[in-house]
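Missing here is one protein chain; the remaining ones are kept as they sit in the complex.
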Amino acid sequence: MNTFETNIFKKSIMHVGEMASGAKLTVPVYSFESQQICPQLKIPNVYIQANMHGAEVQGNAVIFQLLELLKNCDIRSNITLVPNANPVACNHKNGEYTLGRFDPITGVNWNRMYHFDETVIEPFAKKNIEASEEEIRASFQQLLLDQIEQKLDHNIWGLTTGQQIAYQLQRMAHQADLVLDLHTGPISSKHLYCPEYAKASACYFDIPHTIFIPHDFDGAMDEATFCPWWSLQQAYNKLGRNFVMGEGIFAKESFTVELGSQEQIDLAVAQEDALGILSYLQYKGVVANNSNQDFLPQKMTRYACYLKDYKALYSPMGGMIDYLAEFGKPLPAGEPLARILRMDNYGDGDPLHNVSLDREVIPILHFASASVNQGTELYKVFSEYFEI
Amino acid sequence: MNTFETNIFKKSIMHVGEMASGAKLTVPVYSFESQQICPQLKIPNVYIQANMHGAEVQGNAVIFQLLELLKNCDIRSNITLVPNANPVACNHKNGEYTLGRFDPITGVNWNRMYHFDETVIEPFAKKNIEASEEEIRASFQQLLLDQIEQKLDHNIWGLTTGQQIAYQLQRMAHQADLVLDLHTGPISSKHLYCPEYAKASACYFDIPHTIFIPHDFDGAMDEATFCPWWSLQQAYNKLGRNFVMGEGIFAKESFTVELGSQEQIDLAVAQEDALGILSYLQYKGVVANNSNQDFLPQKMTRYACYLKDYKALYSPMGGMIDYLAEFGKPLPAGEPLARILRMDNYGDGDPLHNVSLDREVIPILHFASASVNQGTELYKVFSEYFEI
Amino acid sequence: MNTFETNIFKKSIMHVGEMASGAKLTVPVYSFESQQICPQLKIPNVYIQANMHGAEVQGNAVIFQLLELLKNCDIRSNITLVPNANPVACNHKNGEYTLGRFDPITGVNWNRMYHFDETVIEPFAKKNIEASEEEIRASFQQLLLDQIEQKLDHNIWGLTTGQQIAYQLQRMAHQADLVLDLHTGPISSKHLYCPEYAKASACYFDIPHTIFIPHDFDGAMDEATFCPWWSLQQAYNKLGRNFVMGEGIFAKESFTVELGSQEQIDLAVAQEDALGILSYLQYKGVVANNSNQDFLPQKMTRYACYLKDYKALYSPMGGMIDYLAEFGKPLPAGEPLARILRMDNYGDGDPLHNVSLDREVIPILHFASASVNQGTELYKVFSEYFEI
Partner (left out) sequence: MNTFETNIFKKSIMHVGEMASGAKLTVPVYSFESQQICPQLKIPNVYIQANMHGAEVQGNAVIFQLLELLKNCDIRSNITLVPNANPVACNHKNGEYTLGRFDPITGVNWNRMYHFDETVIEPFAKKNIEASEEEIRASFQQLLLDQIEQKLDHNIWGLTTGQQIAYQLQRMAHQADLVLDLHTGPISSKHLYCPEYAKASACYFDIPHTIFIPHDFDGAMDEATFCPWWSLQQAYNKLGRNFVMGEGIFAKESFTVELGSQEQIDLAVAQEDALGILSYLQYKGVVANNSNQDFLPQKMTRYACYLKDYKALYSPMGGMIDYLAEFGKPLPAGEPLARILRMDNYGDGDPLHNVSLDREVIPILHFASASVNQGTELYKVFSEYFEI
């Protein structure tokens, strides 16, 4: 019988910035420190954040449901949960909508500002070529933390608004082994960005579409947390000390979880999403299953594609879009994804233009508005895919 | 058997403005001039426009479907159709969405810039107290057109960007007897703004919710076309010559038709919307029914409320909204309209706050985004209502 | 000899709203309560606020300098100073600039949301027709405060974001007799909006251009504070009890002070502006002059015009503007205010278009950007003017 107490998540407030009026920007941090940590078992620590992009709010509701569910779980490691991760972004309205993908002053994507300096990897591996695994793990993690600290510890030139936020989040993520960054698409099915080496984990989430991403660093949270370890493992292998990525001290995993559409909160759906995450965490040993609860992944067809085959389709003309293609279902070659209405062409041109592709694809998401310019991203699709 | 030819709508291009680059802003105008006009029958002329607010695009699709359907109708009067009425608004993106309710430079609502100078009414009635009805109709219409012409015919101070557009549209609307301005809500059920005196017409649209508006002028297209005639009828009655609003030369009607949610094009739904409009036009004699087609309103429960009872509910706090209330269905007092998620309150406050009202209401529309500030308009509801 | 102590302004924090993240929006309030208040002397109390429009920041610097200067003044009444009055507006960036004139969600001008319900005036006058002057003053002030309190004391429908802020500011303003709302133009000379009845005061500010405004209420702070009293005085006069606006208990004055251009802070200029305000306050008896300091208005040519003659000139075309006319200096008829560059016309049209007027005017301000659409407000000018 389950007799453990309700788990208490400690709340702290992180100061991430200041607006022109002097208004302080803060982020709440919920953390659980396991009393049962057993060093031999090496249960991975967990970091989950939500709402780095301002309009992508559903992750906050998922963290709410996770907190509610985790209260009564048998937790075996440390878990940190950060909702409302980017108050600048989530508070920025233009008209009724939230302008949340990029800094409104500079245009820089909020999820491209994390830090990774690849030049430190090889020297570290060389210097620590003989170190024990645990020594490597500890000192490399410290190196990553030191680098962030150095950035945050104001050099004379300062940091951008986004770096200020990103580095403080990254400092927490670097202390975890499993990192989930909760996002959404514009109008979108659920999908998962998963590092290629972590394929096995993709089936433990209740998400039907997975994009396998390579190890290149492009500034995002998921990359910022697994790329350093991937690079380190590569460096060691090159030096003749062989490690396997995803195992032992390299058992690091990091996912961007796309929960559906932006600009929406649905607490009922959030509970399902939370259960899917608990399924993954149970698989990793973070929560123990017991007679009361056993978090198992749902049975579903899961499609995957490689990042290079995850394609954006840009509108061939300006106009107004009737989006037709259903998400998550293979669409035969030649079938219309969308119709473009061009009333200015009525009477002396073509008022309706069908958009289709010459190959079968699985539509994953489409643009958030019916009005598009020539060159606006209409759809993102799996252009090659396979079941997993 | 129906033997008349396919109707031809003449297309013309109206120049409504210029951007900083010199780019010309144009609006397509589709007009049908009936050959069968019989002066004795006094079949009303029709003006329909769409997309004055940039994000409210579905009206363009409705005009597309109207043009397709009208091709084969027996049309008995003149019809003018204007899609894409406001190219400045519909082309203005901030992030993925269209910032379309107001001029992005000034903040002025695009649908509050039409013209009506009430001071001309009384002098006109006095001067034309003895005139025949047809003389009154013709010279008052000319007066309205002259006023617009005078505004457009550049005085030395110029016009605002929005007036430039609005006055050119209004010039066309003043030449019609029935005016439909096609809009949408943010996320919304279908609803209709109908002048109180034109109640009888509300049941000929396939729209389940009607708001009856009084005769006050606040700058909108519907008011701009019926208020002058309403004021004129009042002035005559005051002078002892009695007319009834909505009859004879005062048979003027003007509606704002809210087609559902913004940022969406759905050509299938647009066809239904077009059929509902044809039902109204057939009722008014504009299209004749015949053995092939008979446009009748759908059977549905139709609720109405007075404008004073059409209430906006503003958010009592900042937060993220899980909208719960269904549109168009009476919601009992005390039942939640929405839940507000406030993750910053988790652990030491109330992370979920229910929003409810102390009376039964019918929710009609809600805000377009889950993220709201304190004071953002959450819902609009019928607070008192009745069946029609 | 001046022997009084340094004056202490009490600081308090006013909570004016909440953003979606839960971030609290606060406004600092600095108030001085005079110990020397002598009821017989009836020295007017003062309320000064700044930065209601987000980009109009210079007033904050002026309040800084006022606070510094007032430390050592002999203050004879109560003074309340409110910088950063609208944190929503001043924190809202689109690109590098502050989108500050209107609520970014609704487009409503932040300075058109104050409250005045004219229907209470006549009943009040009738009811208090026999009351003593002091009774009238006290109970009418209480009525105004009660009305605001009732609005703020959440009715079930709530308030808009802007009303939430405006009403809290107005509550403080209603407790003062002299109200200054510190604004700026876009790119602008200094100018002053002054009620017609308060003409005499205009020459005590160091501001060369004054616009005399009538008593109509249009939602702005200055109107919201003097219109109720103006209407009350009118109502009494109508009932046969004669009062003079601007005298006795009607010695209420309210100004919108336009300090120059937006998007700029200049602490040196702010000190000059503060001295000009002190000159007005000394004239009103709020600060006493003494051997150490005597705040006198600068000698300058002061031009004024009536609001009806303060004209906006809208651009006759889209294009790029070389603003030529100097502010504050009469520009002869026919002289160019600006040249419009239209490179798309080079070679086959007119690449340069001069904008001029057929009458002499004094240019007061111009648009903030070189790029304009057809219909953008280019200049505001005094079209008829006189020296004061």
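Letters are used for the chains, namely A, B and C, taken in the order the chains are written, and counting of residues starts over at 1 for each.
Just so it is clear, contacts are C-beta pairs under 8 Å (C-beta built on N, C-alpha and C of every residue); 3 or more make two chains touch, one makes a residue touch a chain.
Treat the numbers as computed from the prediction; the structure is a model and nothing was measured.
Asker: Touching the left-out chain: which of A:94, A:188, A:201 or A:233?
Answerer: Reading the full complex, the residue touching the unseen chain is A:94.
Asker: Any idea which of C:146, C:322 or C:350 touches the chain not displayed?
Answerer: Residue touching the absent chain, from the options given: C:322.
Asker: For the chain left off this view, which of C:101, C:137 or C:353 is in contact with it?
Answerer: Residue touching the chain left out of view: C:101.
Asker: Kindly note down the residues of chain C that lie in touch with the hidden chain.
Answerer: Given the touch definition above, chain C has residues 9, 11, 26, 28, 30, 54-55, 57, 60-61, 63-64, 67, 83-84, 90-91, 93-101, 186, 263-267, 320-322, 339, 341, 343-344, 346-348, 351-352, 367-371, 373 touching the missing chain.
Asker: For the chain that got dropped from the picture, name the residues of chain B it touches.
Answerer: Residues 19-26, 84, 87, 90-96, 98, 104-105 of chain B touch the chain absent from view.
Asker: May I ask you to list the residues on chain A that touch the chain which is not drawn?
Answerer: These residues of chain A touch the chain that is not shown: 17-23, 88, 94, 101-103, 105-109, 154, 156-164, 311-320, 342-345, 357-358, 371-377.
Assume only the chains that are shown with their structure count from here on.
Asker: Provide the C-alpha centroid distance between chain A and chain C, rounded to the nearest whole angstrom.
Answerer: Measuring from centre to centre gives 48 Å for this pair.
Asker: How big is the gap, in whole Å, between where the Cα atoms of chain B centre and where those of chain C centre?
Answerer: Centre-to-centre distance between chain B and chain C: 37 Å.
Asker: Cα centroid separation between chain A and chain B, in whole Å?
Answerer: So the centroids are 43 Å from each other.
Asker: So which stretches of chain A touch two or more other chains?
Answerer: 26, 84, 90-91, 93-96, 98
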